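A single protein chain has been omitted from the complex, and every remaining protein chain is retained in its original position.
For clarity, chains are labelled A and B in written order, and residue numbers in each chain start from 1.
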Amino acid sequence: MYRYDEFDQTLINERAEQFRRQSARRLDGDINEDQFKPLRLMNGLYLQLHAYMLRVNVPYGCLSAHQLRRLAHIARRYDKGFGHFTTRQNIQFNWISLTDTPDIMTELAEVDMNTIQSSGNCVRNITADHYAGRARDEIEDPRVWCELLRQYSVLHPEFSYLPRKFKLALTGSPHDRAAVAVHDIGLRLHHDNQGRPGFEVIVGGGQGRTPVIGKTIRQWIEPRHVISYVEAILRVYNLYGRRDNIFKARIKILVNAIGIDKFRKLVDTEWEQIRDTGLQVSNTEFERINAHFLPPDYENLADQGDELAAKRTREPAFDAWMRSNVTGHKVPGYAIVNISLKAPGRIPGDISADKMEHVAALADQFSFGELRVNHRQNLTFVDVRQIDLYLLWEQLVALELATANIGLASDIIACPGLDYCALANARSIPIAQDISLHFANSGKLQQVGNLTINISGCMNACGHHHVGNIGILGVNKRGKEYFQLTLGGSADEHASLGIRLGRGLPRAEVPGAIERIVDTYLTIRQATETFLQTYRRIGIEPFREAVYGPVNVSRRVA
Amino acid sequence: MAKILIANRLTDGLVVFYAVDGNWVESIATGQMTFDDAAADRLLAAGLADEHSNRVIDPRLIDVTKTAGKLIPAVLREAIRAHGPTIAVDRTL
Partner (left out) sequence: MPLTNSHQNIIDPYIKIGPDDSLPAEGALLVTLAVWQDHWERLMRRQELIGVQLTSDEHPEIISDDIDQLDLIALEFPTFRDGRAYSYARLIRERYGFTGELRAVGDVLLEQLHYMERVGFNSFEVLSNDPATDFEIAANDFTVWYQTSGDQRRTATMLRQGKKNHG
C-alpha cells in the first residue's frame, strides 16, 4: 500500500499544525462558530447530537494492521473505545473533544493517515473496489490511479469551495463492487477494442434526495489523461453548478439540467485546453506510486481442492462461512476473506478497540499485515493462503467475528441515524438490529441467498437505501418515526434505483413486512433466481400486495 | 410545558444543560427547569450570552416532561441528545 514519503509527510504534518492553530483561535474566542465551522468540517470534524464526531479517511479502503492499531488506540484514548466504519470506507469516532483533535491528527499523521476533506464542499475520500489488485475478474489494479487522484485532490486550491461535496469511486473490474454509477464521478477500467486499458468515465450519479444513475460522459480515456479529464469536469462544475440552492447544487443536477451531451461538450472543450499540460501522469510518477502496490511475496501454492472440501463437509459452519465470506483470488492457493461486522443484533460497521487489535494481529498473521474496509461496512483480508482458511476461521469464531452472512439479508448497511446524526429524521441502527435478529431466528438466511438491505435515517441516503435490493428510509411524520420501503435497487454494474413500495410503516411492522417480501420471493422465484432477478422479472406488485394487501382492498399509498 | 436550556459545550462538544448556578452541566436532571415564558426568555438570553462568549454552541430551549421522576425531552431527537443513543453501546463488539 502507499506509504508517505517526506513530502507527503510534511504536508500532512503542516495540515495538522494548521488545525492546531485554528482550533486554538476558536478556543481563545478569536473566531466564532460560524467562522470556525467550515475550517473544522474541511478536517472532518462535525458537531453531532452528542459531541464532536471525527471522520478519518481510509484512502480507497486500504488499511495496514499498524494503522488499525493506531485507530484502536485513538478509540480507547480519545473516545469510548469503539469506532464506526462507513459506506465511504471511512471510520468515525463519535465522542471526540475539540481540545484533543489536533493531537489526534498528529497521531494519525504518524501512521500516514489524515482527516483532510472528509467533509466540506470539496473532493472527498476516494473510494474503490475493496478487492482491487486481487479480484479474479480484474482488468487492472485501480489503486495507483486512486492514489494519484488522492494527491491531486488534497488541498486543491481551485476546487476547495465547490458548489457541493464531490465523490469519486474507481473499479478495475467488470463486476462493480464500488457502486461507481452512484458517484459524482465513477471511473471504470476496461479494455477498448484494441485491448488497451482505459477508463470509462461516468458522471452525475448520486444518491441523496435526488437519486440518479450516472451517465457515461466518455467511453474510454487513456489513464495518463484521467487527471486532466477530472480537472475539466471539476472546472465546469465549479463554474456552472448551482449555488443558490443547497439541494440542487450537486453535479447530477447540472448534468440533468443541461443534458449529458451539452455537459460533455463543455468538458471536452475545457479538456482540449489542458490535456497536454503538466496534468499528464508521467511514467516516472506512475512507476513511483506503482511500486507501493506491487504484489506481496506470494508463495508458489496450488488451490486447495480436496482438503478444504473435506473440512467443509465435516464442519457445516465452516462451510457456510466459506460460501458467503470467502471468494476467489487471482493467485492460485490464495483467497479473499471478508470479516462481517454484522453479527445478528449488532450495530452495522461498529467495532471495538479490542477487536481492532485482534483483527490487526490476524492481518499480520494471515494477510501480509494489510486489510481493506469495504463500502458495505465490513472488513476484508485480501491475501489469505487457502491452507490457512480453517485456522483463520477458528480464530475469527473465537472472536465472534465469523458471522457467515456477507451478501446475505442480515449483512445490512445502516447509517448512524438519529442515534448519532444531527441530520437524521429517524433511527437506522435499531431497524438493522431488528431485521438481522429476525433473520437469525427464522433460519432462512441461506435459503434466501443474496439480498442487500440498506437503511438510511434521512433522505441524504448515507445508508445507500436507493440502491439496496430492499431499501429502508426513515422519515419523521408528526414527531413519529416511520420507515418507507423501496424495492429493486442495485449498486453493481447494472445499477438501478429502488421503487417505493407504499406508505411508511412504524418500526414494529418493518421486520414482518421484510419477512412477507422475502416469503413472496421464495414462493415465486424460478430455479436459482436471486431476489433481484425475481423482482426484475415480475415487478413490484406481488410484493406490494404481500405487504399492504390486495389492490381492491382500499390501499393508501402515502 | 416545562422548558430546559440545552447546548453543546465548545471544548468537548458534549451535550450540556444550563443549571441554576449559571454553570452548564452534563446531566439533564441537574438542569434548570422553567415554567413561564418570561423565565424562559431570561434563560435563553443567558445561553446566548454564553454562546457569544464561546462557552457553548447552539443553545436552545426544549420542551421536557417528567415521567417517573425522570426528565424526558418531548422531541425524540432531544431525548436522544439528553440520554444518549437508544442502542446499547457495546464495547465488547
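Here, a residue touches a chain if its C-beta (ideal position, glycine included) is under 8 Å from a C-beta of that chain, and two chains touch if they have at least 3 such contacts.
For clarity, every value in this text was computed on a predicted model and none was experimentally measured.
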Next on the checklist: Based on the whole assembly, the unshown chain contacts which displayed chains?
Outcome noted: A
Checklist outcome for this item: Cross-chain touch to the chain not pictured, restricted to A:N193, A:N245 or A:T277, is A:T277
Checklist outcome for this item: Sole touch to the unshown chain from A:Y152, A:Y229 or A:Y420: residue A:Y152
Checklist outcome for this item: Touch with the missing chain holds, among A:E110, A:D268, A:E285 or A:D434, for A:E285
Checklist outcome for this item: Touch rule applied to chain A and the missing chain gives residues 5, 7-8, 10-11, 14-15, 17-18, 22, 35, 38-39, 121, 151-152, 154-163, 235, 238-239, 243, 273, 277-279, 282, 284-285, 288
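Convention: only the chains that are shown with their structure count from here on.
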Next on the checklist: Could you work out how far the Cα centre of chain A sits from that of chain B, in whole Å?
Outcome noted: 35
Checklist outcome for this item: In their shared complex, chain A is touched by residues of chain B numbered 8, 10-15, 51, 53-54, 57-58, 75-77, 80-81, 84-87, 89-93
Item to check | Contacting residues of chain A [partner chain B, same complex] | outcome: 26-27, 29, 32-33, 47-52, 80-82, 95-99, 343, 346-347, 350-352, 354-355, 418-420, 427, 429-430, 433, 479, 481
